[in-house]
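Every protein chain but one is kept in place in this view of the complex.
Here the chain labels run A, B and C in written order, and each chain numbers its own residues starting at 1.
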Amino acid sequence: MSTQSNSLEKQVGWNREEMAKRAALDIHDGAYVNLGIGIPEKVVQYVPEGREVIYHTENGLLGMGEAPAPGEEDSELINAGKKMVTAIPGAAYFHHADSFAMIRGGHIDICVLGAMQVAENGDLANWSTGAKDAIPAVGGAMDLVAGVKTIYIITQHCTKAGEPKLVESCSYPLTGQKVVKRIYTDLAVIDISTDGFKLIELAPGIDFDTVRDQTGARLIDGRT
Amino acid sequence: MSTQSNSLEKQVGWNREEMAKRAALDIHDGAYVNLGIGIPEKVVQYVPEGREVIYHTENGLLGMGEAPAPGEEDSELINAGKKMVTAIPGAAYFHHADSFAMIRGGHIDICVLGAMQVAENGDLANWSTGAKDAIPAVGGAMDLVAGVKTIYIITQHCTKAGEPKLVESCSYPLTGQKVVKRIYTDLAVIDISTDGFKLIELAPGIDFDTVRDQTGARLIDGRT
Amino acid sequence: MIDKRFDSPAEVVADICDGATIMIGGFGEAGSPIELIHALIDLGAKNLTVVNNNTGSGHVGLAALIENRQVSKMICSFPRTANSTVFPDLYQVGEIELELVPQGTLAERIRAGGAGVPAFYTATSVGTELAEGKEIRNFEGRDYVLEYGLKSDFALIKCEQADRYGNLIYNKTARNFSPIMAMAAETTIAQAGACVEAGELDPEVIITPGLFVNRIVTVADPARESRLVAEGRRYP
Partner (left out) sequence: MIDKRFDSPAEVVADICDGATIMIGGFGEAGSPIELIHALIDLGAKNLTVVNNNTGSGHVGLAALIENRQVSKMICSFPRTANSTVFPDLYQVGEIELELVPQGTLAERIRAGGAGVPAFYTATSVGTELAEGKEIRNFEGRDYVLEYGLKSDFALIKCEQADRYGNLIYNKTARNFSPIMAMAAETTIAQAGACVEAGELDPEVIITPGLFVNRIVTVADPARESRLVAEGRRYP
């Protein structure tokens, strides 16, 4: 099934940009936000006009701005993905312990991350495949999910091999337990509820049964 | 017995200034030093020429300078005793957790404090008489004795009532256990050794027996 | 647009309820947010637990808040200072509770509260009566006592300058507890000597980044506690 929109066909599902755009709708005015590497980084482009959002990067900057203009790059002004960025007027620099005090102390409102698997109880696996020969690398993922008030996930609904990423329980090593609040996939927006996965919204051209069939655990229809 | 020097009599013992002066001889060049309220504050006046010493005050200043000139006072530049002070060129301000990280993390070389009692094992009592009706107040004393590398005490050898302040074990509530290294009294300089109180130096006009008689525990003669 | 600036001390403290825990910045008068404290006296919230290094002096500021019988418990390291009679008098007749905490432990507990650390071990107070009843644990041959992170509903602090995001800078030793209290409070309220435009504060020198601060009110010419005390003033 193609999830790419195509001007010649009826749109089916959301592409990466649209997933980021949908997630951006849930970033409230005045939010302090940390965005993971990959699709989550795109969220910044789609926050609705009129909302002022402050971006935190765990390597010591609150008030991260856009990518620098050519010629304005500074190799000592980077984000957690080690890309060069800028600082907005009103930004602040701080050291790593202070930066993670923001995260671990519950001072960041929203973190948007990618996922390998999300379990119906909100468990998240996004740092390791657990493969014996892999080089383990965790970065700040476990700190973010343990400390940030609200964790949003943007992910394809299934792996490239077609396996569900929304599962009863994660088979990959966990990043955190019961941490995810909402998931934005190419097919739908799904909340973690006390009853498990709860569908909130369908992507264009997608019906409930399609999402249910591609979800590895019970899916409740929460559309009102 | 008078411990005041007097130009008409032969000097007997050290006065407050002389105790501070003797302690100052043991402040090494380049030392980071925290001085308690009272006689310890006087040490700063007597550090030998040619030694550069940096003074820390636990309310957030490294590089404390002298009292301000009249008209230069700033009520937001004070020391731990809440007296107005100055900052030397090369000073730094920081918040309370960072300031006590310096103390508790073992980064201050020397702290000079007063005492109610010192026990022969180095226990110190200097914050409370334990009286039922007293308002307890500890300030930073317990942090200083637990964290600073070397604790020096300046104190009268006996109380005004003539009771020894150097004792077998403290009857007053402890500030810290086994923390004192050296004591400067009006009569002598005494180290805490593995064998207990060890006399290092006598004040002018004082003999060993006099010190021993006024000490509430065994006194070893450690003069070489 | 994010704009944390308010017009008056009365507005920024208006939702402080009876029973709240409030951290108040300052070491003696340096850094004491006296106009915010006076607004809290005007408000009248009662049964407060207050965290401050001291208990105020004279009959203004924190001492006046205590004298007005709004504080049921103080958490502090040094409750008696020069010109401090209000707290001692109430304490001796058993009308106010005291949790005495070594100053460094107090600072570290506040920072821990702000940094998501529920508890930590420290050597301070081991073997003293302030460690009685607390868990002692040995690490590498030395004993340490378990202390708990401290959080609060509100922090009232004073700073030198602020911008609309809540970024703060302080003045000299008036900084003291304020940056860590701003971290540990659910709602942090700052009185600022001046408010400047976003971007005017150098991002390298901001001491309290704005995400720790919720409300700012400009008090351009704050009262000086020691002067009020010397003049024998009382609040209200």
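In the analysis below, a residue touches a chain if its C-beta (ideal position, glycine included) is under 8 Å from a C-beta of that chain, and two chains touch if they have at least 3 such contacts.
Computed from a predicted structure; not experimentally measured.
Undergrad: Just list which of the chains on display the missing one touches.
TA: A, B, C
Undergrad: In the complete assembly, which of A:25, A:77, A:200 or A:220 touches the absent chain?
TA: Result: among the candidates, A:77 touches the missing chain.
Undergrad: Determine which one of C:7, C:132 or C:204 touches the chain that has been left out.
TA: Touching the chain that is not displayed is residue C:204.
Undergrad: Check each of A:14, A:32, A:55 or A:94 against the chain that is not shown and name the one that touches it.
TA: A:94
Undergrad: Given the contact definition stated above, which residue among A:43, A:174, A:199 or A:219 touches the chain not shown here?
TA: Spelled out, the listed residue whose C-beta touches the missing chain is A:174.
Undergrad: For review purposes, identify every residue of chain C that touches the missing chain, sorted by number.
TA: Given the touch definition above, chain C has residues 108, 112, 115-123, 137, 139-140, 142, 144, 148, 169-172, 202-205 touching the missing chain.
Undergrad: Spell out, residue by residue, where the missing chain touches chain A.
TA: Given the touch definition above, chain A has residues 57-61, 74-79, 82, 87, 93-97, 99-101, 103-104, 123, 133, 135-143, 146-147, 173-177 touching the missing chain.
Undergrad: Kindly note down the residues of chain B that lie in touch with the hidden chain.
TA: Touch with the absent chain occurs at residues 29-30, 32, 52, 54, 56, 61-63, 87-94, 97, 100-108, 146-147.
The rule we apply is simple: only the chains that are shown with their structure count from here on.
Undergrad: Under the document's definition of touching, what chains do chain B and chain C have as common neighbours?
TA: The shared contacts of chain B and chain C amount to nothing, since no chain touches both.
Undergrad: Can you name the chain whose C-alpha mean lies closest to the mean of all the C-alpha atoms?
TA: That would be chain C.
Undergrad: Tell me which chain's centre, taken as the mean of its C-alpha atoms, is farthest from chain B.
TA: A
Undergrad: I'd like the Å distance between the centres of chain B and chain C, where a centre is the mean of that chain's Cα atoms.
TA: One centre to the other, that is 30 Å.
Undergrad: Between chain A and chain C, what's the gap in Å when you average each chain's C-alpha atoms?
TA: For chain A versus chain C, the centre distance works out to 37 Å.
Undergrad: Let me have the rounded angstrom distance from the C-alpha centre of chain A over to the C-alpha centre of chain B, please.
TA: Here chain A and chain B have centroids separated by 57 Å.
Undergrad: Which residues belonging to chain C are in contact with no fewer than two other chains?
TA: 111
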